Structures are given as C-alpha cells and as structure tokens.
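Every protein chain but one is kept in place in this view of the complex.
Here is subunit A:
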Amino acid sequence: MSTGNMNLTLKVWRQKNNKAKGNLVDYKMSEISPDMSFLEMFDVLNEQLINKGEEPIVFDHDCREGICGACSMYINGRPHGPKEGITTCQLHMRSFQDGDTIVVEPWRAKAFPVIKDLAVDRTAFDRIIAAGGFISVNTGNAQDANALPIPKFQADSAFEAAACIGCGACVATCKNASAMLFTSAKISQLAQLPQGQPERYRRVQSMVAQMDAEGFGNCTNTGACEAECPKGISLENIARMNRDFYSAKFVSEEEV
C-alpha cells in the first residue's frame, strides 16, 4: 500500500493498560508517502504489526477531517504535531523530513489516564460539560429566525468559542495540565448569548468546581494552550470565565 519514498523512525508509547508501566518502542518505517496523513501512516504501521502477529497500536480517531476532536497524539513534544491550527488527522507526512525520528506519546495529565497505548480517557471533559455546559429550555417547534436579536459581533465571538472540539490539546500542552481553555470556551459560547443568561452564574461556578474536582492543574497564563489549540480558541475566554466567576462569587446573591 505504501508508495512513497520516506524512511522514518517512530518512537511510540506502548502501554498495555492503565495499571501497566509503559515505554517508548522503536518502529522503522519505509516507503512512506509524503501525501499520507499522520494517522494513515499509523494505519500502515498497524497493518504491518498485524501481519507480523503483533498487537496493533491503539489510538483515538474518528472523522479524520479535523472536526470531531478524537485524535490526540503528542508528536515531537507538541499536541497534534508541528503545524498550527490543525489536528493530528490533518497533519501530513510532508511536514517531516526523510530520515526523521518522530516521538509519539499520549496526552499526559492526571485527569486524562491512559487507557491503552496512545488512547487516553477524556471523560473528565464530559463531566465538566454535564456539570452545567448546557441551557435548560423546553423543546418544541424551532423559533423564528431573529426572534432574539443578537449583535453580529457577539454572535461571532460566541461562535469562535463554540469552535472548541474538546480534543484536550490545551490540557496536553499546558505545563500545569490545566483545563481552563476548554472550560472557558464551553462557558463563553453560552455566556455571550441571551439563551445562556438565566444560568450564567450558576453555570460558571459548577463547571469550575467540576474542573477542579477532576484533578486538572491551575492556570498560570503561559498561553501555551492558545498557541496549540487546533481551533484557535483565545485566552480572552479564560478572562471572561474569570470575570463571570468573580461576579458569581462576589456580586451575585444567588447560592449555588
């Protein structure tokens, strides 16, 4: 299946299960096409492993077009590899040189335990969302368009926050394994729209509490998350979350 001319050495994290001790294992890859995506290269490697009767490498992937947030490889010290604004599935082998050694590790955080090899358990993110990342409305017929006037500027800003795919690259790259960028994006997408207002201050308190309970680290404003986010989620969201949190704790009289 390989039709290219790249020769690479992969160092891939292999770990049998959550309890086992893992280690980096070397794999020599030859005749890799520069037009392959990084995940297709892993498909080739897994096929070779299966043919040899070895265990294939477990890694998360789904849509392979950069919108689902499933793929999660820490490549040469950076989440989703060396390019900016893309996920691992959108990374192509032409971004590497023939003869390169590529180190591939799973996301590393106490709150993201390794399931097997490169797959980590990111349900902590689901629990943060479940703690308040929603609006409670009765379902029914779709409303008329523009029934609620929302300024374009505000709608754009909310939409930019909503672009977060929850891949966890922010946590993976943060030196503190902090989940502030993710949580702030999920808070900001609702905090800027009229539908999000009734539960705005309740939401920020419960989501931040859940984030802390999951064992993520504390934010120290290094900005690494923003730089590595495949969707370009901005630090402005963290500042907005901080403001909402202070309003909730120090101004609001509502008990949560």
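Note that in this section a residue touches a chain if its C-beta (ideal position, glycine included) is under 8 Å from a C-beta of that chain, and two chains touch if they have at least 3 such contacts; residues count from 1.
One rule holds in what follows: contacts and distances are computed from a predicted model.
Colleague: Would you kindly match the missing chain to its UniProt protein name, picking from "Transport permease protein", "Succinate dehydrogenase", "ATP phosphoribosyltransferase" or "Transcription regulator PadR N-terminal domain-containing protein"?
Modeller: Answer from the UniProt record of the missing subunit chain: "Succinate dehydrogenase".
Colleague: Which one, A:10, A:57, A:70 or A:211, makes contact with the chain that was left out?
Modeller: A:211
Colleague: Going by the contact rule already stated, which one of A:40, A:60 or A:105 would touch the omitted chain in the full complex?
Modeller: A:105
Colleague: Touching residues of subunit A against the unshown chain: what are they?
Modeller: 11, 13, 24, 74, 76-78, 82, 103, 105, 108-111, 173, 175-178, 180, 205, 208-209, 211-212, 215-224, 227-228, 235-236, 238-243, 245-246, 249-250, 253-256
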